[in-house]
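I have placed the structure first, in the form of structure tokens, so that the comments after it can refer back to it.
All protein chains of the complex are present and in place, except for one that has been dropped.
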Amino acid sequence: MTQDLSRRKLRAGIVGGGQGSFIGAVHRIAVELDGQAEVVAGAMSADAGRAESSARAWYLQRSYTSYRDMALTEVVRAFLEQGIHVVCDKPMTFNLEEARELVQLVEQKKLIFALTHNYTGYPAVRHARHLVSSGAIGTVRKVLVEYLQGWLMEPEENTGNKQAAWRTDPSKSGIAGSIGDIGTHGENLLEYITGLKIKQVCADLTAFVENRQLDDDANMLLRLENGAKGILTCSQIAAGEENGLVIRVYGTQAGLEWHQMEPNTLILKQQGQPSQVLRAGQPYMSPEAQAATRLPAGHPEGFLEAFANVYKLVIADIRRSGAGEAPLGGYPTVYDGLRGMNFIVKVVESSQKGGVWVDF
Amino acid sequence: MTQDLSRRKLRAGIVGGGQGSFIGAVHRIAVELDGQAEVVAGAMSADAGRAESSARAWYLQRSYTSYRDMALTEVVRAFLEQGIHVVCDKPMTFNLEEARELVQLVEQKKLIFALTHNYTGYPAVRHARHLVSSGAIGTVRKVLVEYLQGWLMEPEENTGNKQAAWRTDPSKSGIAGSIGDIGTHGENLLEYITGLKIKQVCADLTAFVENRQLDDDANMLLRLENGAKGILTCSQIAAGEENGLVIRVYGTQAGLEWHQMEPNTLILKQQGQPSQVLRAGQPYMSPEAQAATRLPAGHPEGFLEAFANVYKLVIADIRRSGAGEAPLGGYPTVYDGLRGMNFIVKVVESSQKGGVWVDF
Amino acid sequence: MTQDLSRRKLRAGIVGGGQGSFIGAVHRIAVELDGQAEVVAGAMSADAGRAESSARAWYLQRSYTSYRDMALTEVVRAFLEQGIHVVCDKPMTFNLEEARELVQLVEQKKLIFALTHNYTGYPAVRHARHLVSSGAIGTVRKVLVEYLQGWLMEPEENTGNKQAAWRTDPSKSGIAGSIGDIGTHGENLLEYITGLKIKQVCADLTAFVENRQLDDDANMLLRLENGAKGILTCSQIAAGEENGLVIRVYGTQAGLEWHQMEPNTLILKQQGQPSQVLRAGQPYMSPEAQAATRLPAGHPEGFLEAFANVYKLVIADIRRSGAGEAPLGGYPTVYDGLRGMNFIVKVVESSQKGGVWVDF
Partner (left out) sequence: MTQDLSRRKLRAGIVGGGQGSFIGAVHRIAVELDGQAEVVAGAMSADAGRAESSARAWYLQRSYTSYRDMALTEVVRAFLEQGIHVVCDKPMTFNLEEARELVQLVEQKKLIFALTHNYTGYPAVRHARHLVSSGAIGTVRKVLVEYLQGWLMEPEENTGNKQAAWRTDPSKSGIAGSIGDIGTHGENLLEYITGLKIKQVCADLTAFVENRQLDDDANMLLRLENGAKGILTCSQIAAGEENGLVIRVYGTQAGLEWHQMEPNTLILKQQGQPSQVLRAGQPYMSPEAQAATRLPAGHPEGFLEAFANVYKLVIADIRRSGAGEAPLGGYPTVYDGLRGMNFIVKVVESSQKGGVWVDF
């Protein structure tokens, strides 16, 4: 059954993200940024009062609290089973088993399911992926990924900081701390840009803050499917670091470097040639990068715009779906979520065994 | 008469900014970004077909073309006279006389009138202003402002580029080219951050591209009201520059440096002490900077968010107005617009007389 | 008369630069760096004790104090008249008249006379000059030069700081403060890189520190001989700035940017193309840049090496002179010194007349 979605904004609902969270507003801004969709309903908190006040702050037409006792996966499943497309924040599920079940459900329902690995939304990241896939850097040999934060260097979870509390609580976050929260972003970015799968990992996880139950720091050696080698390091105890996601990829022809905190720039490094500073919004950028840019070069776009770029592709696919056309993709899907959950399991296994190599 | 605006989004209309313009979408995104207002009506183009298709692309409820023959100032006046608050892009008017008339009308109508000198919306800029006004850098001695672009280094106006065409056409842009388009942003930023007025200018304007009728480059010496000295240089023929607005302010105690293209960073320079890298979103930032930040530090916010920050203050004031409360301000107003028009007149006069000092 | 200089190090003497000065050691290191010359004699101070101890610290074979009452120009003249090649620090003379006399003497004696405008010694500067002269950036349109320091932002001259004292004392430094000390470096660098002469200047000099008799800050508008426009700003009261000499040159084809404090990098900016990061020591650099590089790329060379590069060319010419061959040049000469003195005179004149345009 097709719907005529061509003459109106799409309508979206949000579960979670109530007042006190920052990612709720990120999703609302991102889904609405390009004027193609609007949030009209929400079940924004398990707490009825907060759900109501959160909805009122956004002038939502409908506010619910009925999902208040549900786990994340059940929420997602409930919407899918009602034929509603889903954009899901990461981590996708609580554990690997749930992830596998979700894959099955999505395949069966033929609905759009997108995962907000939002860093894939940056134009410079999309151009990096384009450069690799088009052969501009040759065969990938070495990948260096780092994601450094400092905000958990003290026991913030004991100070009433809810963001810190759930991230360091195994009953809420499962088996992974920093590697689930930020390490999976690094893993996804690596695979997104290089088009290569991680084949083996050797991990050394640490909980540096006393009494913390989940890792707040991780160092990993990687081997990729094509023989390339790599490093992934993530930390939430790296004093003074804000949101330092950086990726460098070296191939047989050239290298690439991208920093999330200066996201509109991509460095192309060629041995014996001047490095090139590629900039979002410039005419030499690839079509997929151009499509993710709203402003002329030099007018910085940031985290919200990248987030909105994920939604932009999803919205386009929902419209296509309404018109009976096949989706075009380009955003992270349920399979990325499954790979992320698998990554977590393997990394934890490696570290728990003392830092041994584990196959993916 | 007060209105209860507290329980709904504000409704906005837009004049101009139809398809082919980039600033139209900027205004729409900015006004709606924080979920406090929405664009519901537009007269987006003098061309009926474009007005209609522009409105449809945004799913606007109402589309008009009736302002198609009106000059900018008449549009603004028409709305003000109907008691409608106005957010106006810069340049505010075609000439100084119109600017003076508009000041009178705004004063008389007691409506909100905001001018989108959008660079004042960046948190780091607001913090810079805070540091100067709180005495952190001492008495200002020297100010260096530059705004460098390269996109008009060739005669783009002859290639069908509409953006280039109106900016270089005296019948559309009046007496000023680059100094009106970008120089006034530099002037406004200087006065916004330092709280000081320019007292005298000595300007050397040039139209480097053959047959261009308006300046595409300007170098200016400045003297400020407190005895400080400065430079303002702007250019649209600076090869390879994107949108290079940079300001440096040196006082008797410390110096400041801010780059629009890396907008979340502000450098504080102290003689004989380490320079400090101040970052938007950090707890040490001033309340006015914090209020202009949506995301944790390290999650870059950019041009659109800064633009939305101007709207955010305007929306708050419109709500206060609806509740019968006095406006709080904090955004550029009709007086900034008047000063900008005066700046243009004086700079052109200085240059036309061969580069002499002209009093403000 | 030729001398066989091919089989031994050259022997150099130094006048001035005794203990307490930093530039004395700079010259000694620079002249000796490449193993082609050695300092064997010195009259390093007007104070006999300091002259002796300075010479002893360097193990000099011969120490003199006989020049103790002589002005700079007389020292230089004395050596030239004895047929001794001279490398002279800047400012070359006390005033313009002396500069003109020195030009005559050098022309008459046919000796090597080099002026240590040492910033011309950086490989990236030499490459910038090469790019301009080879047409890579097209016709120069705009030049921005800045030289910012903060070390005189307080009245250091009253604290026993000898370096500050002579620079702010008209009886020692003549009519110019910051423009003589650092502004002339900017002027020389501009002309060295662009190959263009300054034709007109409009200057606004200030002595910000109370009771200071010479300028500690200057803002200047420039017009070059080919119609290009420019700005030169220098300051010694720019809080927190160390030795911030920066030049940007924009032509009809491309732009260049170089920072003395990151001297091994030169940025080439092309409209609509990625900026290129050119690095000293790379194979794509021009022969004159390569000849000024001792180490592989990525092994930073700095101020001393650049200084030594000036000496390197001088030493080569002295050897050529000894062999009866014509000098090859490439280093600043007595004519650069004359232009620098003229620059000072014109800038001071412009400012004293209220900031008017003065012809060179």
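Going in written order, the chains are labelled A, B and C, and every chain counts its residues from 1.
One rule holds in what follows: contacts are C-beta pairs under 8 Å (C-beta built on N, C-alpha and C of every residue); 3 or more make two chains touch, one makes a residue touch a chain.
The shown structure was predicted, so the numbers you read here are calculated from the model rather than taken from an experiment.
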| item | value |
| --- | --- |
| Touch criterion as defined above, residue of C:G20, C:G135, C:G227 or C:P300 at the omitted chain | C:P300 |
| Residue of A:G251, A:G281 or A:G340 in touch with the missing chain, whole complex considered | A:G251 |
| Hidden partner chain, touching residue among A:E146, A:E301, A:D317 or A:D336 | A:E146 |
| Of A:S21, A:S53, A:N95 or A:N219, the residue in touch with the unshown chain | A:N219 |
| Subunit A, residues in touch with the chain not shown (by the definition above) | 137, 141-142, 144, 146, 150-151, 153-154, 202, 204, 206, 208, 217, 219-221, 223, 229-231, 233, 235, 237-241, 248, 250-255, 268-271, 273, 275, 354-357 |
| Subunit C residues that touch the omitted chain in the full complex | 7-9, 22, 25-26, 28-29, 32-35, 57-59, 149, 151, 241-244, 260-264, 279, 281, 294-305 |
| Hidden partner interface residues of subunit B, rising order | 268, 272-279, 282-284 |
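The definition used in the following text is that only the chains that are shown with their structure count from here on.
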| item | value |
| --- | --- |
| Chain located farthest away, centre of subunit C as origin (C-alpha) | A |
| Subunit B and subunit C, separation of their C-alpha mean positions in angstrom | 41 |
| Centroid spacing, where centroids are CA-atom means, of subunit A and subunit B in whole angstrom | 34 |
| Multi-partner residues of subunit B (at least 2 other chains) | 151, 241 |
